[in-house]
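Of the protein chains in this complex, one is absent; all others appear in place.
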Amino acid sequence: MKKKINIYAVKKCSIAFLMHSFLIAVSAACIFPLLWMLGTALKTQQTVFSDSSLFPQYPHWENFYIAWTKGHFGIYFLNSVLYTVAVVIGIVIIASLAAYAFSRLQFPFKNFLFYMFLAAMMIPLPGSFVALFVALKNMHLTEGFILPRIGYIFAMINVGLSLSIFILKTFFDQMPKDLEDAARVDGCSKLGVWWHMALPIARPAIAVVVIYNALNVWNEYVLAMLVLQENSLMPLQRGLMIFRGAHMTQYPLLMAGITITIIPIIITYFIMQKYIIKGITAGAMKG
Amino acid sequence: MVFMRRCFLVLLASSLLFISACGKASDVTTTQKGLQKQIVLWHWLTDREEVLNELAARYNKLTGVKVSCRLYAPSDAYSQKVMAAGQAKALPDVYGILGEKRIFAAFVNAGHIADLTSYMEYNDSEWGKSFFKKALEVNEFLAGNEYGVKPGIYGVPIDVMNIQLLYNKKLFRQAGINPNIPLTTWEEFIAVLEQLKHSGIKGLVGGWGETWMIDCFAHNYAFNIMGEEKVVDTIKGKVLYNDPDWVAVFRLFDELARKQLLVSGIVTMGNKTAEQLFANEKCAFAFNGFWCVNVYEDMNPDLEYAAMLPPRVSDKYPMVIWGGAGSSFMVNDNSRSKEEAINFLKWLTQKAQQTFLSKQTRSLPSNKDSLEYISPILTQFADDMDVVSHPNILPVQENPKVLEALTKGIQAIIIGVKTPEEIANEVCTIKAKVMNE
Partner (left out) sequence: MVNYLFILPAVLIFSLFYIYPFTKVVHLSLSQWDGIAFKPAAFVGLAHFKNILSGNATQWWVSMAQAGYITFWALTLQNLLALLLALACDKAIKAGAVYRVIFFIPPILSEVVVGLVWWWIYDGNWGLLNQWLTNIGFGHFAHNWLSPSLEEGSRFLVRALPLTCVAIVHCWKGFGWAFIILLAGLQNIPRDLYEAAKVDGADPWQVFWKVTFPILIPVIVLVVILTILASMQSFVLILAMTNGGPYYYTEVPVTRILDSMKNGYFGFACAQSVIFGLILLGLSFSQLKISKQVHRT
C-alpha cells in the first residue's frame, strides 16, 4: 500500500517538475528579446553594439523622454488609440453579426458568400493599397481632417474582417442549438439571440479577435501613410519612423520608442486574455 | 458589465474623434489658400528634416513663399507613397524618385515631371554649370535613350555621393601594416588582407545581402577590367556575360571568399549591419558610401579610418566608382506653383545654402563651389568625384532580371555552391531570355 502511493507521488512530482521547467525554458526564450530591447533603449548609440551586456552600467532613462518628445508621440498616440478602438469595435460588431448569420441563419448563397470571405484571406493583393488610395481619393475621402480618418478606419476594418469572421464562426458553430431554440421559442428576436447569447458565449473568440485586430491596427503604417495626408492624423508608427533614417538608425531612441508603443498592447492583451480563460459562466452550458 | 464597458469605449472613441477633428490645421495644400504662395515638398531624408525645415523658414523670410517639407520614411515607404500619389494624380510640387532610371523615365512619360533643361541652360547654363557634372548626368536623359524620353534634364541634385572602400587605421597598425601607404593594386590588397587574417583581424565587410551593393562592387571591377564601352556593349547584348573578362570579375569574389578574407555572413547582411560592424572595429575594411561618415561619427567618434578607391586589377582602364547625385528633387509638371518650386530649388542649390546643408548634415554638396568647409574625411570622398560613374548615367541600363541573376549568382559564388563559370553561364541564359521578350 505504502509503496504504491510513493510511486504515484513521485510520478506526480516529476511530471509537475518537467512541466514547469518546460514552461520556464520557453518563457526565457520569449522574454530575452524584450530584455534586450529594454537594455538597448537604456544605452547610447556608441554602446548599443559594443557593450554586450544585457543591461548597461549607466542606464539612460532619459531616452524614453527624448523618444516621446522627438517623435511627437503625444498626438500620434491619441490617433493610434482612436483608430484601434474604432476599428476593434467596428470589427467585433460587424464580424460577429456576419459570423452569427453564417453559423446560425439560413439564406441563399450563404455558403458562397462565406467562402468568398475565406478566399480573401488567401489571395495576397500586391499594390492593393495603391488601388485603394486611388479609389478613396476619387471619393474625396483623403482631404481634410475627418474624412481620411473615416476612410482609414473602414479600410482597416476590412483588413481584419475575413479572419475575424472565420474565427467567430468556428466558435459560434459550437453553441448548443437547443438553448438557442429555447430562446427563440420564448420570443427572442434573432438580434436578441445574437446579443444576449452568442456574444457572451463566444467571449474567448471575441477576445482573440480584439487582440488580433488591435495589434494589427496598432502596428500598421503603410496604409496610414498613404491615406492620411496630414501629420496630425498619423498613428504611432509614424513617430517611430523618425528614428529609422535612410542611412542612420538611432537604435536607443528607436528601442525606447518601440517599448513605449508595446506597453498599451500588452495592457490590452492582459485585459483580454482574462476573457479567454473565464470561459463558460453560470448555468448556460450545462449538459 | 461588458455592455457598460462597450458603451464607455464608444463614448471615448467619439470624443477622441471630435477632439482630433478640431486638430490644428497644419499644412494647407496649394489648392486652398489662394493668395499666399505655397510649395509642398516630399522627402525621405530623415536625418535632414530639421535642416530642411530651417532652410524652408529662411526661404519664407526671404521671398514670402511658404515651403512645407513633409517626411515619409523609410525609403521603401516613401517610394510607395510617390507611386500611389502618381496613380492618383496627387503628387506634390517637389518630390524625389528613388530607384532605377527606368522608374524615373516612366514618371516623365506619364507627365509627372517638369522638363528643367531650359532653366538649367538659361544665361549660358548658369544653373547647370554650378553642379558637379556627374551629379547632373544622373538626372539627365540623353538623345536616343531606350525609354523614349525627350532628351533633357529633369531633376535637381542637392548633394552628391560616392561609394568607396574604408579602412581602419588602428587595426592596420595592430597587424603591423603602415596605414599611410596607399594600396593601389589588387595583389597588394589581397596581401594586406592575408596579413590581417594572420593577426586575427577580419577583412572586408559590406551590405552584400542588399543586392545593389554587390552590383556596385562588381561593376567597379567590370569597368576596371574591360572598360566602360565593353560594359555598355554587354548591356546592349553585343557581348556575352560568359566573356572571359566577366568571368574574371566573378573570380575576384571567388578569390576573396575562398581565402576567407570576407566577414562571414556578408551575403545576408544589410548595409546597416555592415556599418555597425565596421564602426565597432570588428573588421578592417568596409565597402560603403559617404553617408557612412555620419553613422561612424555617431557610433564611434574615435574611429580612425580613411577612404580609398577599390584597388585596381588592371592597368588598361581606370578604376571607376559608383557615384553621382545622392539625393535629387524633381518638379511636378502639373503643379500650380511650378515657377515657385523651380525658384526654390535654384535657391537651395546656391552656394550659401549648399554650404549650410553640407556642414549641418555632413554631406557632400552638389554645388562645386561649396567644398571649402567640409571635413577632411569628406574631402577624401569629394576628391574622387572625377572617377565616378553610375548605372543611371550610362546610355543604357541593364534589365533587373539580369542584375538579379548576376548579384544572386555572386552570392552563390561567395558561399561556394557555384563556380564563376557556372554563374557566368546562368546570367547569359537569363540575358538571352530577356533579350527575346
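Here are some notes:
The letters A and B name the chains in turn, as written, and every chain counts its residues from 1.
Going forward, a residue touches a chain if its C-beta (ideal position, glycine included) is under 8 Å from a C-beta of that chain, and two chains touch if they have at least 3 such contacts.
Just so you know, these numbers come straight off a predicted model, no measurement behind them.
One of B:282, B:336 or B:359 touches the chain omitted from the figure, and that residue is B:282. Among B:115, B:210 or B:245, only B:210 touches the chain left out of the display. Check A:9, A:135 or A:182 against the missing chain and you find that the one touching it is A:135.
For subunit B, the residues touching the absent chain in the complete assembly are 83, 86-87, 99, 102-103, 106-107, 109-110, 202, 209-211, 257, 263-268, 270, 273, 282, 400-401, 404-405, 408-409, 411-412, 414-418, 430, 433.
Contact between subunit A and the absent chain runs through residues 19, 22-23, 26-27, 29-34, 36-37, 93-95, 97-98, 100-102, 105-107, 113, 115-128, 131-132, 135, 154-155, 157-159, 161-163, 165-167, 170-171, 173-174, 190, 194, 204-205, 207-208, 211-212, 215, 219, 244, 254-255, 258, 261-262, 265-266, 269-270, 273-274, 276-280, 285-286.
Operating definition for what follows: only the chains that are shown with their structure count from here on.
By the touch rule above, subunit B contacts subunit A in their complex via residues 2, 6, 9-10, 12-13, 16-17, 19-21, 23-27, 29, 44-47, 49, 70-75, 77, 80-81, 83-84, 87-88, 90, 272, 276-277, 279-280, 291-292, 294-295, 298-301.
In the complex of the two chains, the subunit A residues touching subunit B come out as 45-46, 48-50, 75, 78-79, 81-82, 85-86, 89, 129-130, 133-134, 137-138, 142-143, 145-146, 149, 200, 203, 221-222, 225-226, 230-233, 241-242, 244-250.
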